[in-house]
Every structure is written in structure tokens, then in C-alpha cells.
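Every protein chain but one is kept in place in this view of the complex.
Just so it is clear, A and B label the chains in written order, and each chain counts residues from 1 on its own.
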Amino acid sequence: MKYVDEFRDPVRAGVLLKEIEALTAQIMAGRDRPVVIMEVCGGHTHSIFRYGIEKMLPPEIEFAHGPGCPVCVLPMGRVDDCVELAMKPEVIFTTFGDAMRVPGSRLSLLGAKAEGADVRMVYSPLDALALARANPDREVVFFGLGFETTMPSTALTILQAQAEGIGNFSLFCNHITIIPTIKAILDSPDMGIDGFLGPGHVSMVIGTDPYDFIARDYHRPLVVAGFEPLDVLHSVWMVLRQMAEGRAEIENQYARIVPRYGNEASLAAVTEVFELREFFEWRGLGSIDHSGVQIREAYAAWDAERKFAVASPSIPDPKACQCGEVLKGAIKPWQCKLFGRSCTPETPMGALMVSSEGACAAYYQYGGIDAVPEPAQ
Amino acid sequence: MCLGIPGQIVEITDAGRKLGVANVSGVRRPVNLACVIGEGSVEDLIGTWVLIHVGFAMSKIDEDQAAETLRILTELGEAQQELAAMRDGDRALGDAQW
């Protein structure tokens, strides 16, 4: 596949690994703790585990798996809202597959489906809109989930619904924004992160300038990274090179996709339809100011929250659950007391165990670095 | 987060609604083109490589930038080989002196 296979090339990976080793040796000469790089985005977490990247790197380099998995940070109250909406007899509740298994306080969407709710997995909000067109006597609700990457798609779908006058479609908006969350992590006292891999697909929408404060105010390097394994290695190398040279800058490894100023049409659609919420609650991280968006008054007709008067109860995470610490990179998944005991992919307690982009599920499933057994010979 | 995959626009199905079809490794999927039209006309997009996310073409792929990234890595490899060759040369020289 063009633009994919080249970036999975093991020969170039070997070259990068040599460079990374040399840089690591240079950096480690002056320090006694490992280099911690946070990949903000769950897509990177997935690539790191799928390709076994962490194990290819020198042991002094550690990944902290960040909050960039929208499914993982979805609070329980919001899942309960989804279930409530889905249970309404007139509603066809449409969602990305990712969200089906996230536990609510009583049910997941999969559980709601088993109890009779009409829950359908779709690939695109456009497919949900098509369902609304095809079922004029039903109310089609689309579960809008995701960061800036996904916002343009739902915004454009609402604009399309408006243009066609489709009244039986609405969006249950749970979009969140990544910047305030990175800032919250940088401000937390137990923060031990040396550099960041920036979210590539968020950046193709918002551009690279919004990250400037990370270099300017917090003196941490951030490299906007692609998702193929070579992209990840290349970006790690770029972060290390900055550290070795004493720089802290925003660099763009993913220039084939990410323009500096983002995508104009996307941003215009997002601004037209959405506005910032005062705050949004994240699982594990608590409430973060201006970290979510809602649908503007002008598009209230397509807002499921207004249309169905959604309750949005605030439900605290289970007490012993340490998702927050894991999200901030303060502890590793297996250091959570519930990991692998009461919290497993079959019976997830925290959301990080639900999606394969969640750090806990990834460690559990793919066995992390230490759990991958060496062949004996 | 945000699964995206490169694909090539192969057909415009509804210019008014900015809809087309993208080909991803032999798989054809309808996509919305609103984010990648820019100044030109929709038809100009045929043959263009784009990044696809949830049924939307989100960004045109910059061929030169892709080549540039690969070039940097190739050069890095060549530099490594030269270094290794030099080291081998030094060693050979050393052997001769012994």
C-alpha cells in the first residue's frame, strides 16, 4: 500500500535504531533516570504495541501512554446517557465500534443492545445520516466521540443534515480537545515527562502552532508524529536529538499529512457548529476547563443533548481505579492494584482496559515489554 | 485515536454534495471531500491521494514531503554505512601496521 508500506520498512528502522542508541548513550551520560516520552495519542499507543516498538528501543527509553484515546477518557455518566438514549424505542443509536464495550454504571452499549436497544455500529457519521434518511419515522442519534480529528466529520454531517432538512438526525456530542489536557498533564505535580510525540491526525486539523506553549513555557520538545512504526521511531529520534542538543521545539515529522496551519475547511466547519464547553469531565483526570465542545444554539435542532434532555449524571470512577495516574504517566498499568485482577479486558473496571488503544488493555493483550516471553533457545 | 489511512480518490459521485469514492488497497469506500477541495473544482481531485478518517478525506497527502522524510532516513543509513566502512578501513590499516 502506497504511503504505508514504505513507512514499515525494517531496513530504515535498523538505521534509526542505531542513531537512537547513540543519542540515548549521549543523553544518559548526564542523567540517572530513564527518558520518558509521552505519546499523547492512543493511535500511537496502538502502533507501539502492535509493532513491538518499545522493546526495540534501548531500555532507558520509556513511553508514558497519554490520554489521547477518546473511548478511554469517557466518563461513566456519559456512557449512561448513551444507554438511556439508546433505550428509547424511537431511537436508532449509532456509534463507532470502539465505544460498544465501555462500561457504564449498569450497562455498556453492547449490554443495552442485548436488552433490546437498537444500537448500530457505523464507520462514518455519514452512514448514520444515511440511516436517518432511510428511516424517516425513527430518530437516529450519532454518538460523536473523538478529538479534533473527528470533529470536522460530525460538524460537516450536521451541516449536511441542515442543508437537506433532515430533522430526525442528531448528534450526541462528546468531542474533546487535546490541548487543555496536555496542559493539565504538564501542570500536574507528579509529571515526569521529558518529551512528547504529538498527535498526528489531530494536528492535520489544527496545525502545529497550538503546541508552541509546550516548548515555550514548559521547555519540552514535541514532535508531531505519524502512525506507521517508522514514523514513531523517526519521531522518537527527533525528540532525543532535541534533548541531546538542549533544544525544546515543536517539530513536524508527519509533514506529508500535517500542514503547519492545519486544514482551513475543517476548522471553519468546526467553528461554525461547535463552541467550547466551560468544562468537560474526563475519566481518570476529572474535570478540565474548556476541554470539550458542544453544539451551538443555531444547530440546537441536531443536538441530542437538547432534543432528549440528557441527564449527564456525574458518576465517580471506582475507588481503587488508578486510570488517572496511568494517564498522567505517573504509574505503569501493571502497577495499578486492579490490573489483571478485578480489571481485565473481559471485565474492565477502568476505561483504559476497554479499547485496544488504552494503555492497560494494550499491556494486558500484547503483554507489554516485560511480559513478552523470550524464546528459550 | 483517530484511525486514518491513505487512499486515492477514484470517482466523484455527487459534486454538489462533495461526495466521491476512494480506493484503499482495492477497497472502495464513499468519502466526503469537503475538507480537501480547496480552491479547485471537485473533479480535479480524481487521482489525488488523501488521508481518510471516518469516511472523510481529511488532508491531501504531500508527495514531496513523504519523499523528503524517506530521503532523510536513507541518507542517515548511507552516512552510517560510510562510517562503518571508515571504521573497517581504519581497522584494516591498523592490521597492516601490525
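One rule holds in what follows: a residue touches a chain if its C-beta (ideal position, glycine included) is under 8 Å from a C-beta of that chain, and two chains touch if they have at least 3 such contacts.
Heads up, the rule we're going with is that contacts and distances are computed from a predicted model.
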"Autoinducer 2 import ATP-binding protein LsrA", "Cytochrome C", "Hydrogenase isoenzymes formation protein HypE" or "Rhamnogalacturonan lyase domain-containing protein" - which is the UniProt name of the missing chain: "Hydrogenase isoenzymes formation protein HypE"
Among the chains presented, those that the missing one touches: A, B
Touch criterion as defined above, residue of A:104, A:180, A:229 or A:350 at the omitted chain: A:229
Given A:60, A:127, A:249 or A:325, the one touching the chain that is not displayed: A:127
Absent-chain interface as seen on chain B, which is shown: 1-3, 5, 7, 24-30, 52, 54-55
Residues in chain A touching the chain absent from view: 1, 4, 8-10, 13-14, 46, 49-53, 55-56, 70-71, 96-101, 110, 120-124, 127, 130, 145-146, 150, 229-230, 345-346, 355-357, 365-367, 371-377
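Criterion: only the chains that are shown with their structure count from here on.
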Centre-of-Cα separation between chain B and chain A, whole angstrom: 23
Contacting residues of chain B [partner chain A, same complex]: 1-6, 8, 17, 24-25, 29-30, 32, 34-38, 49, 51, 53-56, 58-59, 61-63, 65-66, 68-70, 73-74, 76-77, 80
Sites on chain A touched by chain B in the complex: 1-4, 6, 11-12, 15-16, 18-19, 41-43, 68-70, 96, 123-127, 146-147, 149-150, 152-153, 156, 160, 199, 201-202, 204-205, 227, 230, 234, 253, 255-259, 263, 265-266, 269, 357
